[in-house]
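Just below is one structure, and these are the notes that go with it.
Complex shown without one protein chain; remaining protein chains in place.
Read from first to last, the chains carry the letters A, B and C; within each, the first residue is number 1.
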Amino acid sequence: MSSRFGTLLNVSTFGESHCKGVGSILDGCPPGMPLDESDIQPQLDRRRPGQSRLTTDRQEADQVTIFSGVENGLTLGTPIGLIVYNKDQRPGDYREMSKIPRPSHADYTYQMKYGIRASSGGGRASARETIGRVAAGAVAEKILRLGCGIEIVAWVSAVNTIAAAEADVHTITRDMVDTNPVRCPDPDAARRMEALVAQVKEEKDSVGGIVTCVCRNVPAGWGEPVFDKLEARLAQAMLSIPATKGFEIGSGFAGTRLRGSAHNDPFRAAEGRLGTVTNNSGGIQGGIANGEPIVFRVAFKPPATIGLPQKTVDFDGNPVVLEAKGRHDPCVVPRAVPIVETMAALVLADGALRQKAIMGFDHLRRSRLGGD
Amino acid sequence: MSSRFGTLLNVSTFGESHCKGVGSILDGCPPGMPLDESDIQPQLDRRRPGQSRLTTDRQEADQVTIFSGVENGLTLGTPIGLIVYNKDQRPGDYREMSKIPRPSHADYTYQMKYGIRASSGGGRASARETIGRVAAGAVAEKILRLGCGIEIVAWVSAVNTIAAAEADVHTITRDMVDTNPVRCPDPDAARRMEALVAQVKEEKDSVGGIVTCVCRNVPAGWGEPVFDKLEARLAQAMLSIPATKGFEIGSGFAGTRLRGSAHNDPFRAAEGRLGTVTNNSGGIQGGIANGEPIVFRVAFKPPATIGLPQKTVDFDGNPVVLEAKGRHDPCVVPRAVPIVETMAALVLADGALRQKAIMGFDHLRRSRLGGD
Amino acid sequence: MSSRFGTLLNVSTFGESHCKGVGSILDGCPPGMPLDESDIQPQLDRRRPGQSRLTTDRQEADQVTIFSGVENGLTLGTPIGLIVYNKDQRPGDYREMSKIPRPSHADYTYQMKYGIRASSGGGRASARETIGRVAAGAVAEKILRLGCGIEIVAWVSAVNTIAAAEADVHTITRDMVDTNPVRCPDPDAARRMEALVAQVKEEKDSVGGIVTCVCRNVPAGWGEPVFDKLEARLAQAMLSIPATKGFEIGSGFAGTRLRGSAHNDPFRAAEGRLGTVTNNSGGIQGGIANGEPIVFRVAFKPPATIGLPQKTVDFDGNPVVLEAKGRHDPCVVPRAVPIVETMAALVLADGALRQKAIMGFDHLRRSRLGGD
Partner (left out) sequence: MSSRFGTLLNVSTFGESHCKGVGSILDGCPPGMPLDESDIQPQLDRRRPGQSRLTTDRQEADQVTIFSGVENGLTLGTPIGLIVYNKDQRPGDYREMSKIPRPSHADYTYQMKYGIRASSGGGRASARETIGRVAAGAVAEKILRLGCGIEIVAWVSAVNTIAAAEADVHTITRDMVDTNPVRCPDPDAARRMEALVAQVKEEKDSVGGIVTCVCRNVPAGWGEPVFDKLEARLAQAMLSIPATKGFEIGSGFAGTRLRGSAHNDPFRAAEGRLGTVTNNSGGIQGGIANGEPIVFRVAFKPPATIGLPQKTVDFDGNPVVLEAKGRHDPCVVPRAVPIVETMAALVLADGALRQKAIMGFDHLRRSRLGGD
């Protein structure tokens, strides 16, 4: 189960940094939907390294191939294979493998879990694993957009101590987000963030940040009660992204400092349904969407791989000083934006199918309210 | 799937507020473990309403019955049925059912999802649903304690704007937590919290808070990579608890404001393994436990049901003023402490079984490091 | 997972022979459906012991209680708890527990798997476990009947060497099946079967038999390709019933002796769809229903518990002669009829929900055939 996510629409990812490639199988996509690589590539391009001077200098094209499940431009309803071939397919020689577990990396824990680990590049703990999710999630985004008019937009709302001005969740678009390489729609904050990331990169250090995400037009009624609450699945999805340390929905941690009388979202009549006057709930009540924008925030720690010397120990416990070589991201949040969006899409599209299953039996119902 | 959690050790909950009862089925418990109701009742007692003047005045004894899966005091390896009978089993008459969805409650979303909802008490969205989880999680706690010496302790670290002094995660115990009804181990903060809750109750309003939890002695290697990362499953578990709005592990949102050089946890030689000098990772790296204490925090919003008048609309969109009657919790965090602990236990015990499955094939391995 | 079956509509069973009771949780039932105990009890009555002189003389009323998930006579969409309380809740003292594993029983294998086993009555391997399935499956039958007009009828087609004349799968009803206690619609064969069972009971021996089942009006398109093929899930469902040794669909094993030119089912125009001239496929092609009656057969071995002396060994390997005491079924197939029907209903109703999920996205499709 460890590499699989979702009930009806589900994704299984595979691949390490230096094997033949990375990718995913998306199972459960509704049949007959137009789909080709151009639906998927844009989000992979927003995720790829080397896209701006804010990210790692490594250049990886990450071209996706639809391997199966689509014919003559239409989905067949069968598993959609999505593959990005690795350019460098030579794993390291394990005799030369580092004897030093990188601090705050997964080297040590993988070794303890498996008694073995990929010789280089972080294996499955590498950010490269997210390629399969982004590709599958881009398909989920299309299902949601075509099928239900849903829009998902994420952006960088903080880098280190620089917080952006609050964005308008009703109107923000990906175009507005992509006006600068840091993917922050507040131009002033974006400039300062950019400068900070450049400085930190120069200093061989790293910084963290926060990604905020809104999902608009999610129909009231999607989501499950109890363990598969929409916010619970979103939290799992987000905390499964490498380098994440926190998740909050609606009012989040700040909401703990409000009184109920201020925190509650009173209802109001909206077009054909009930809306809420405020949205401290973040669009979800009791695990189920209420029709308001779903808004959540994800905390990303500063990347663990830094060029600065670190005092640590090797696998045998001997003191060493580690200085990471190579080209690494000084800040991951700009590249995390499409990962957050596509993971949210996977959660919502699975919820969509599960709700369709129930609604297929509408004629069984004897409703209690309204026309009964 | 909506009412089930876990892969090998898994719990299914059932029951509404006014049906015959609430409870759960715990499947996958290792056989031959001593178990009786006295292993489970203490956590239910810490969860039950009416236990102090800080909680609702409703008195519910919530006595658990082990229904199946245990014989002569030993688990059989078969599904353990856990039931708490409801005292009041009369559902409301749906003709008298409220036409007003309570703000920030699940009345509206359940109605939109199902076209029907339990007539009173919140149905499955009620906190009463958590009884089944706490009962099952108390069994998981025993598996972890007997099988691996794991200790799980949660406490109230904030109520509204009152934050407790940082607790020592290595030494804090449930006894220390239970010295006051607010379950905050900082006596000074606890006094102020208690006063605030009493005042808010008087004012017919409510307040939120934060629960912090530590899991000690979790062996390095437990947890899964990718979607079932230990922090991802913990996040799902916590966000599935009613009234939660956020989750953070280790440094959490505050960690986004540190540089990598300050945030990284250097390794040090510990007894027979590697430890870390700091614990910003919160005991988990790449989804897998590293042997340090697992530390996380959960945000609870102020309860939605308050006696103060609220301007809202009814199901038909007509403006109304709602004043909730009845006895409700002004603050849920003291009662949430055992829920957080037992949900964490369910996550860890499932991870334990999954790791045992891999370790059963140790003789297959040709290790790369150490003796090879 | 061991006690759970189904993806969207799923059942978890629990309970041993001498614990508080047996039952199941049915999760995923569409909301708003009228349901009360009288929908469930008839199939339990057809399953219960002591209903005729052909079965064990033990009398068990097996009255079902709907524990949760239904209010004011309508399903809520939440987990439906179904419980039958055990009359005799005293487990045996394990010091008196039999040291002799019964031949062809699960005593030995449970002991080897768990290192422990229920002290009497067979525990989870007891036919009593099927109560939870039958109760849940009776609800599934109602979903299928109300929602889609599906009819499921099973009957005894053979007892030992006595085979019934072929029944007409298009017209056979449960009333026709229940005209005699052996549940065989061929009156002449039924008389001979009845006589044989009576004789075998007298001789303290047992006999096996075959149950045939038809599911009518299953819409073309239900079912999944690959591992969850409709016939694969039916096979799993049937082989999970105690005492079953075989499953065949359509032409089954006899079909292996036909040539393709004789075995193929040519299509013909039917009302608004394509039908087939013959039905060697048994209503399923490639795992997916084709709209024809689904017909399958299940082999039940002679019950293992017999009064005749058996030479065997005890757990320590010492030779013993075992003569089973008590009142046991000389032949299980008459009581197996409702178990086969309700398990089939669980498979089909889950398939129904899965197909509804896909069909909810029909507007996405650009069909290749017909109106395009």
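The rule is short, and it goes like this: a residue touches a chain if its C-beta (ideal position, glycine included) is under 8 Å from a C-beta of that chain, and two chains touch if they have at least 3 such contacts.
All values reported here derive from a predicted model rather than from experimental measurement.
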Answer for the absent chain's shown contacts is A, B, C
Where does chain B touch the missing chain, residue by residue?
7-8, 30-34, 74, 77-78, 143, 146-147, 225, 352-361, 363-368
Touching residues (missing chain, whole complex) on chain A
1-4, 7-8, 10, 12-16, 18-23, 25, 27-28, 31-32, 65-72, 74-81, 91, 93-94, 113-119, 123-124
Since one chain has been left out of the picture, which residues of chain C touch it in the full complex?
1-5, 7, 13, 94, 97, 99, 101, 103-106, 108-117, 124-125, 129, 158, 160-161, 200, 205-210, 220-229, 231-240, 242, 244-253, 255-261, 263-269, 273-274, 276, 280-282, 284-291, 299-306, 308, 310-313, 315, 317-318, 355, 358, 362, 365, 367-370
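The rule is simple: only the chains that are shown with their structure count from here on.
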If CA atoms of chain A are superposed on chain B, the rotation in degrees (nearest 5) amounts to 180
Per the C-alpha means, the centres of chain A and chain B lie apart by a whole-Å value of 25
Averaged-CA centre spacing for the pair chain C and chain B, given as whole angstrom
38
Two or more partner chains touched - positions in chain A:
7, 225, 355, 358, 365, 367-368
